[in-house]
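Excluded from the complex is one protein chain; the other protein chains are retained at their positions.
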Amino acid sequence: MSEKLLEVRNLRTVFHTEEGEMPAVDGVSFRLDSGEVLAIVGESGCGKSVTSLSILKLIPSPGEIVAGEILYKGEDLLKKNTKEMNQIRGEEISMIFQEPMTSLNPVFPIGHQIMESLIYHGEKDKAKAKARAIEMLRLVGFSTPEKAISYFPSQLSGGMRQRVMIAMALTCEPQILIADEPTTALDVTIQAQILRLLKELKEKTGAAIIMITHDLGIVAQIAHNVMVMYAGEAVEYAPVRELYKNPLHPYTKGLLQSIPKINEDHDTLYNIPGMVPGPKDYPKGCRFCPRCEYAGERCEREKPPYVKRADGHRVRCWLYEGGEANDA
Amino acid sequence: MRDQALLKVENLKVYYPVKKKSITSVRQYVRAADGVSFEVYEGEVFGLVGESGCGKSTTGKAIVRLIKPTEGNILFEGKDIFHKSDKKAYRDFNKQIQLIFQDPYSSLDPQFTVGRIIAEPLVVNGMTDAGQRKERVLELMKEVGLRPDHYDKYPHEFSGGQRQRIGVARSLALNPRLLVCDEPVSALDVSIQAQILNLMKELQLAHQLTYIFISHNLSVVKHICDRIAVMYLGHIVEIAGKEELFSHPSHPYTKALLEAIPIPDPDAACMQETLEGDVPSPINPPEGCCFHTRCRYACDECKKKVPELHEVAPGHFSACHLHQNQNKNGGNHGNQTNRSGK
Partner (left out) sequence: MIKVFLKRFAKKKLSVVAFFVLMFFIFIALFGPRLCKYDPLDQDLRNIYAGISREHWLGTDNLGRDTLTRLVYGARVSLGISFSGVLSGCMIGILLGVCAGYFGKWVDTVICRLIDVMLAFPGLLLAIVISAVLGNGVKNTALAVSIFSVPSIARMVRSVVLGIKNQEYIQACQIVGESNSRVIFTHVIPNAMSQIIVNTTLNLGSAILTASSLSFLGMGVQPPDPEWGTMLNNAMTVIRTSPIGVVMPGICITLVVLSFSLLGDGLRDALDPKLKNV
């Protein structure tokens, strides 16, 4: 459980646009242990997807990783060339996307697409690859996988397609599975099926999962640790129970309060005033400052550090700077 | 308040023809809504919940007359909204019933300024004086939380939440009495979603509005609605008051839906028993009870006979043979029958 698998240090990914450099991810650091489920939560535009794409070096142009280190088993992925990265993608780290409709090739049967990745990663025997594809489809819940391998993506429902995506991602037994909003396009009952499947597969394969989502309900049900992102930065990191019982950052608190809960009643919902700033108008100090009810003068001026507190809780806020801050 | 229904939907059926595969084959239909009936009372928030393809949006669009029903009636204050004989009344329904759209991006004309977008319903409905119109638009903008300097801006200069505010202002322009809200917050981020939900609640109180709130998100529905109808494959399977529905769900599908919601609390028990399988195609829906293919309690009767909505508790209706039979055998509480069903 505690063996360190992946460590991201000070990752900075920018997009070069007509109006200059837009930092989508700005100095994000975290670690992932083997067998862990880490959730990265945030609203649209907070940089959570770009973070995950950066890990696989799949940032589309005009984006570029300009600083930081991504250490996978002690080796920096940013120093690897394309060929080495291709070996790592799929075999060591693989990914599933939000939209299963567009992530599968519509002109090939699904079995072919699963075998493809096996053959690419060195499986010579076609019969073996086929057997493995059938095994994978059975694993993700197809009742007749022998028949299912010849289905085309268009013959499957959204939930089934997402299962195929998961099967493809897991065929080469990766150490890390990155799931980018895997259930956002699905209905609740199907979402529940997929989440349960992911949990089961994690037990069976022992893969660590990075779960990117905006849904705090999913996070609570599946994650061990949570990183909350806001405007390209990590603002809070904590074990899941700690985060829900004792959220520190005002943004996290606001988020948790603003979701209507099925098991509680409220007259009006708490809401965070204003909206998420775009990369070109990030405030100078704390990026949450204009929307924060506790914001003081210092928050406007200086950027708060990402401090570590007890129980592995990390937070980026001047409220929790501890003794030093009071003296200064 | 409960005396007369503001809106009454009676046996609404909307079928879309499917393209024939060959000339000889029988024409098939997508049964988007297949016998939907409910009543909405003045001043309440009525929720329509269900997964994609259950017909909730189709029902909503029929109420604002964007879709013509294949069968059935929609009565607003007792008058058929599709009846064309009285021209004035027919036009008047436009002012009384309005829609708030799901997608704040495609629901605003990109070539129009905010002021013109909100003024458009007024222009069409005979407010000719430009000064008066502008005054009204600014008043509406203030009400939904937009600044006067937004008047001359274009929609693409706004974020999703603000665009949704523009949409709300437009739908309020004609002082409607009934607002059909088609997934108004599902395209928005959580923090913005809360802002819009609060705004809608405030507006409802300020103008004594009646809402039909369509959503797939049960938590949101629970927050805002008074009475809720659960839909599945074009049918309403359960209608009940909010408290009753969430504390004593009666239909197996409602229970499964409630079970499937991930609760934002790591210690809460949920998602234990998930439904198997997918929603069947609405082109050839299963015979009998539409839910029997996925229902844990399905029996032979469910495969043959379509269950009717019947009262399991005061004001709580459910369409399931399980309770119907229990009731006949002397059980009279929906909730008890539930447990015996397990």
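Think of it as A and B in the order they're written, each chain with its own count starting at 1.
Here, a contact is a pair of C-beta atoms (placed from the backbone, for glycine too) under 8 Å apart; a residue touches a chain by one contact, two chains touch by 3 or more.
A quick note: this is a predicted structure, and the numbers were derived from the prediction, not measured.
Colleague: Which shown chains does the chain we cannot see touch?
Modeller: Result for the missing chain's touching partners among shown chains: B.
Colleague: Where the complex has a chain not shown, which of B:Q4, B:S52, B:N125 or B:N284 is the residue touching it?
Modeller: Within the whole complex, the residue contacting the unshown chain is B:N125.
Colleague: Among B:Q4, B:S106 or B:Q132, exactly one should touch the missing chain; which is it?
Modeller: B:S106
Colleague: With the full complex in mind, choose from B:V144, B:L174 or B:C290 the residue touching the hidden chain.
Modeller: B:L174
Colleague: Would you write out the residues of chain B that touch the absent chain, in ascending order?
Modeller: 61, 64-66, 91, 94-95, 98-99, 101-103, 106-111, 120-121, 124-125, 154, 156, 167, 170, 173-174
Keep this in mind: only the chains that are shown with their structure count from here on.
Colleague: Considering only the defined contacts, which chain A positions touch chain B in the complex?
Modeller: Touch list, chain A to chain B: 43-44, 157, 159-160, 187-193, 195-196, 214-222, 240-241, 244, 254-256, 258-263, 266, 268-273, 275-276.
Colleague: For chain B, which residues are in contact with chain A within the complex?
Modeller: 51-52, 159, 161-162, 189-195, 197-198, 201, 216, 218-220, 222-224, 246, 256-268, 270-271, 274-276, 278-279
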